[in-house]
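Read the structure below first, then the notes.
Up next is chain A:
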Amino acid sequence: MADVRELVDKVAADLSFAEVSQSPVDVGEMVVKVDREKYLAACRRLRDEFGFDYLSFVTCVDYPESLEIVAYAINLETQARVKVLVDLSKEEPEVDSLVEVWPTANWHEREAYDLFGVVFRGHPDLRRILLHEKFEGHPLRKDYGSNPLLKAYE
Partner candidate 1 sequence: MMQAVLWSVLKLLIVLTFILLNAMLLIWLERKVSAWIQLRLGPMRVGRPQGWAQSIADVLKLLFKEDIVPSRVDKVLFVLGPIIAFMPALMVWAVIPFGPNFVSADLNIGVLYIAAIGSIGLMSIFTGGWGSNNKWSLISAMRSAAQLFSYEVPLVLALIGVVMLAGSLSLTDIIRAQQETAWYILYQPLGFLVFLIAGIAEVNRTPFDLSEAESELVAGWHVEYSGLRWAMYFLAEYGNLLALSALAATLFLGGWTAPFGLDFIPPFVWFLLKTYLFVFVAMWIRWTFPRVRIDQLMDLSWKFLIPVALLNIALTGIGITIFS
Partner candidate 2 sequence: MRELTSAKQELHREEMVINMGPQHPSTHGVLRAVVTLEGETVRGVDPVIGYLHRCFEKICEQKTWTQVIPYTDRTDYVAALTNELAYVLAVEKLMGLEVPERAQYIRVIMAELQRIASHLLWFGTFGNDLGAFTPFLYAFRERETLIDIFEKTTGARLTYNYIRLGGVRNDLPADFERETLAFLEKLEKGLEEYHNLLIGNAIFEYRTKGLGVLTAEQAVAWGASGPTLRASGVAWDLRKSEPYLVYDRFDFEVPVGQKGDIYDRCICRMKEMEESAKIVRQALEGLPEGDVVGKVPRVIKPPQGQAYAAVEAPRGELGCFVVSDGGIKPYRVKWRSPCFVHLQLLDVIARGELVADFIANIGSIDIILGEVDR
């Protein structure tokens, strides 16, 4: 099991634009909060410089004020894990796609688009994955309508 305390300092020095900390519930997990513009650069840096070559998942959480993108990557050699958090506004939920950095992000981002409506710029094939193509709305958002069945078939 890795302890990322030292890694946190190194990454904080390298990614000056990010807030880097150790997760309060998990000593092996590092939390990196970045702005939307620096998201792709930060992820690329984490992969190239710090060896986080394995992406576990990319998902989204619908908070009252914002949509938060969570990208979770692992360094297979040191077993360190990093959680990259980006806040997006609900009116304009757009962010860069991570497909160039980790090809596996493809379907994760499609799912986030499908269920939350987040648009990933630069994604090669952004279309719905779990719901059918003519579905309207993004169900996992907290404000998804009270009678979704009617909405989908209108």
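With respect to how the candidates were assembled, all candidates are chains of the complex that A comes from, given by their letters.
Before moving on, here are some points about what is shown:
The working rule: contacts are C-beta pairs under 8 Å (C-beta built on N, C-alpha and C of every residue); 3 or more make two chains touch, one makes a residue touch a chain; residues count from 1.
Being a predicted model, the structure only gives us computed values, none of them experimental.
Although all of 1 or 2 belong to the complex, chain A touches just one of them, candidate 2.
The residues of chain A lying in touch with candidate 2 in their complex are 1, 23-26, 28-29, 53-57, 59, 61-62, 70, 72, 76, 79, 81, 83, 102-104, 106-108, 111, 115, 128-132, 139-140.
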